[in-house]
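All remarks here apply to the structure that follows.
Of the protein chains in this complex, one is absent; all others appear in place.
Then we have subunit A:
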Amino acid sequence: MFPTPIEKRPRSAQITYQTLLPIALLMWLLPLIAVMMFSMRPLTDFTQGNYWGLPSSFEMFTNYGKVFFESDMPRYMWNSILITVPTVIGAVALSCMTGFALGIYRFNGNLLIFFMFIAGNFVPFQILMVPVRDLTVSAGLYDTKLGLVLFHIAFQTGFCTLFMRNFIRALPKELIEAARVEGVAEWRIFWFVVLPLMRPAIAALSVLIFTFIWNDYFWAIVLTQGPDAQPVTAGITSFNSQFVAQYHLMSAGSIVAALPPVLMFFLMQKHFIAGLTLGAVK
């Protein structure tokens, strides 16, 4: 292991390390801690300039209650869910299929199609913006959740295909050969042999795509407007203009908006990291 395990170092080094850890973490998360402290103060603290002293009262529940019951925030959150969940299902479904086709079969153009998916996944959003917006408007899907979902599914298929194909590539070839010798139909091989083995990849991709889509901002402002379809990342800006300079509410609102992916991460940590670091180890 590198660096040298701390237990093999002198006692003094161990103590230094143990005290340094929480200090480093505190400094690393300082901006976030500041916002959490904001979200627990009453408004009067800010108007009187008491930003960092002791709060004059503890208003955490009032502030978060306001966000949940007296603003459009729950609507934006619900929109985000209705955009994110179908996208995850759609992108994972499509890429299970493309990944299977590209990972199992040898045919002309296999690598070319695979590289098309990878390259497309890297392009800047702006090169797609005008045509995609035009397409969405002329299909009557502007400012609808469906318009956003369809685009997200299509775009995420690039990354998901890369992921799935590489995962399927690493599966033991003998399994498929054996099934073929038995005369099992190809689609049955997909459904009964490969798909069950892909469960960890599906889990990893689902949490990743959930986070990516939940956090998307650019497409939300390009393809939607207003609280009917806008997800929470775009909604938070209107929320903030509604509560201008009311830092206690703005900070509570942003924490609420950030929470679902954070929960997802802490609940599914193993899958999340497995997904993100795919390829980081040979």
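As a convention for this text, contacts are C-beta pairs under 8 Å (C-beta built on N, C-alpha and C of every residue); 3 or more make two chains touch, one makes a residue touch a chain; residues count from 1.
Here is the rule we use: contacts and distances are computed from a predicted model.
*Asks:* Match the chain absent from this complex view to the correct UniProt protein name in "Stage V sporulation protein AD", "L-arabinose transport system permease protein AraP", "ABC transporter ATP-binding protein" or "Sulfur carrier protein ThiS".
*Replies:* "L-arabinose transport system permease protein AraP"
*Asks:* If the hidden chain were put back, which of A:V132, A:M198, A:A229 or A:L249 would touch it?
*Replies:* Considering the complete complex, A:V132 is the one touching the chain left out.
*Asks:* Considering the whole complex, not just the chains shown, which residues of subunit A touch the missing one?
*Replies:* 1-3, 5-7, 17-18, 21, 24-25, 28-32, 34-35, 38, 49, 51-52, 94-95, 97-98, 100-102, 104-105, 107, 110-111, 113, 115-120, 122-135, 150-151, 153-155, 157-158, 161, 183, 185-187, 190, 211, 214-215, 217-218, 221-222, 233, 236-237, 240, 247, 250-251, 254-255, 257-258, 261-262, 264-266, 269, 273, 276-277, 279-282
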